[in-house]
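One structure coming up, written as structure tokens, with questions to follow.
All protein chains but one are shown at their positions in the complex.
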Amino acid sequence: MTDFLQNCIDGVMFGSGYALLALGFTLVFGVMKRLNLSFGPSIMLGAYAGTWVYLNFSQNVLLVVLVTVMITVAVGIYVERLCFWAVRRDATIASMVSSFVIWMQLEEVAMHLLPERTYPFPAFFTSTVIDIGPFFVRSEHISMFLLTLVLLALLHLFLFRTRPGLAVRAVSDNPLASRYMGINSSNVLFLAFAVVSVLGGLAGFLILSADSQVTPFFGLWATFKGLIAMMLGGMGSLPGAILGGLLLGVVEANAFWYGGPVVRDISAYLLLFMMLIVRPGGLVGQRIVAQQQAAYERV
Amino acid sequence: MLNDYLLTVISNIGMISLIALSAYLLLISGEISFGQQAYFGISAYAGAIATTLWGWPLWLALLFGSSLAALAAGFVGLLTLRISGLYFSIATLAFAEMVRLSLFKLSYQLEIDGELIGPNGAEGFGEIRWIFDNDVSVLEYTLLIYGILLLVLFCLVLIERSRLGMIFRMLGQDPLLTRIQGLNPVRYKVTAAILAGFIAGLGGTLYAHSFTYIEPQIFNVMLGVHALAYGLIGGLGTVLGPLIGVAIDIGFLESVRVFQGYRMIVFGGLVAVMLIFMPRGILDENRVYRLKNLAQRWFRA
Partner (left out) sequence: MLKVDNIVTRYGAIEALKGLSLEAREGQVTCLLGPNGAGKTTTLFTIAGILNSHSGSITLEKDNLTNLSAPGIVRKGVVLVPENRLIFPQMSVEENLVAGAFARPRKDQPAINADLKGIYERFPPLKERSTQSGGTLSGGEQQMLAIGRALMARPKILMMDEPSLGLAPIIVEKIFDIISLLNKEGVSILLVEQNARMALKVAHHIYLLEGGKVTFNGNPQEMQQDEVIQRAYLGAGST
């Protein structure tokens, strides 16, 4: 029982990182109804740039954060202009495939930047273990968890308390009507990608700091974890992304404890597969799916 | 003369074309599958086990592996009937990853000629010796691959011209209107899934025997998304589309030395720009129509 609870604590801590990645997916999906497969690799490239600066120029961690986020945003905008803004709106598959080939491109660029398999990644604090009764938590997980809460609050404020946030929500609700209202959907897309990239860059930094290393596989990993967490929670829903991230974290932590790494990965995909078949809308998105279905069946 | 390297590239094109065709078949019926590599992999393992451990002839192993793949595809097709679009794509991805990860746990070894042979988790499955044991040269095996590819192409062309192929395309364009037309989408969706699984399966068994070594990692999502991308690059208007896509990627970029190390940077940029101007590929439906009309007029003149 103690093991199980400890796993759940670990899961929630780590799941908050998944939740951040899922938020990125959900926001982009909400606005465009398209999937950005390059999300993880853009973060990876940002992290690589950060490590590169760390190894070659300066040990200043704040600078590493800044570089990581800035490059992630730059790459995110490159992806947005090339794969989403320029591609015809109804060509959803083309966008997806396009974001995939750009993924391969980003991976190769990263390999040219830093050709070895793993590189150290800096953190703000050295890791300590904090005891709480019979349980323990690692300090970097706590800071990750807290920062996720802060970012979440900021995102909420942005979406629900600012004018650009309102524009993002308007476009995600009805792109056509927003256009008639004079909202420039191209700007909104740009903005959404920038916000999402900042979020992604920070998430990447937090996750990699906790891991203290970065590999080229991080791109794939981040895309998949974010995607799974988003789908588990419910595509296009913000609270869903958080719930999905936490659920994924808890399930993975337990599966890892009782079965090892392969079982952990299988359990994540099995959970996703079952969820999609039984309840495609995820934990909270069933209403969204039902609406989409209804909107489609309307003639 | 054809050297062995060139032959390997050519046979590679042939085998990857099969999985590209399988993804294409689903694409035209309106489903984007991220998971065709699962059927490729299932058949690779099953076919290789059949020849190497059970001593079956290759043709039987091909049939066995592909049928198993088709069965799995039909099963997934049935389970995913209610979902479509992105939900379907992600579900197929999840299934394929489950298959790949399960292969890490698959260990089934028999002692053959004093050696333990067979799939062994992450170590993979080596010594798939059918080609050597039967003295098949690389050239002969390449011809076999292309024989099968041609057969598949022939069948696909027949299907495209038949009512079945048209119904696939109708489903791809408007499932609801297809139902209003008096057709049962369920039947055709599952049929498409089974056919696609079988075609990917053919590629899988051929692949295992060509490379003589397979491991779970080969059948990751990269393979599946590539398969998807090929159809989209070459064009969704004709079965030749996916082949063009494969030829551009493997035939051109992988073999030209200049691009070594920069292949994805070039290819990625190229494809991304191309998709802006041709979102349904080089040979999309409209271009195919126009070409057909042109050809008709040509013949009449």
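First chain written, first letter: the chains are A and B, and each begins at residue 1.
To be clear about the criterion, a residue touches a chain if its C-beta (ideal position, glycine included) is under 8 Å from a C-beta of that chain, and two chains touch if they have at least 3 such contacts.
Note that the structure is predicted; figures quoted are calculated from it, not measured.
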item	value
Absent-chain contact - pick from B:Gln109, B:Asn134, B:Gln173 or B:Gln217	B:Gln173
Touch with the omitted chain, as defined above, among B:Tyr108, B:Tyr213, B:Phe252 or B:Tyr289	B:Tyr289
Contact partner of the left-out chain, one of B:Val9, B:Leu81, B:Ile112 or B:Leu183	B:Leu183
Hidden partner interface residues of chain B, rising order	163, 166-167, 169-170, 173-174, 176-177, 179-184, 285-286, 289, 292-293, 296
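Throughout what follows, only the chains that are shown with their structure count from here on.
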item	value
Chain B to chain A touching residues, read off their complex	27, 32, 79-80, 82-83, 86-87, 89-91, 94-95, 97-98, 101-102, 104-105, 176, 221, 225, 228-229, 232-233, 261-265, 267-269, 271-273, 275-276, 279-280
Chain B contact footprint on chain A (complex, rising order)	35, 37, 82-83, 86-88, 91, 93-98, 100-105, 107-109, 112, 220, 227-228, 231, 235, 262, 265-266, 269-270, 272-273, 276-277, 280, 289, 296-297, 299
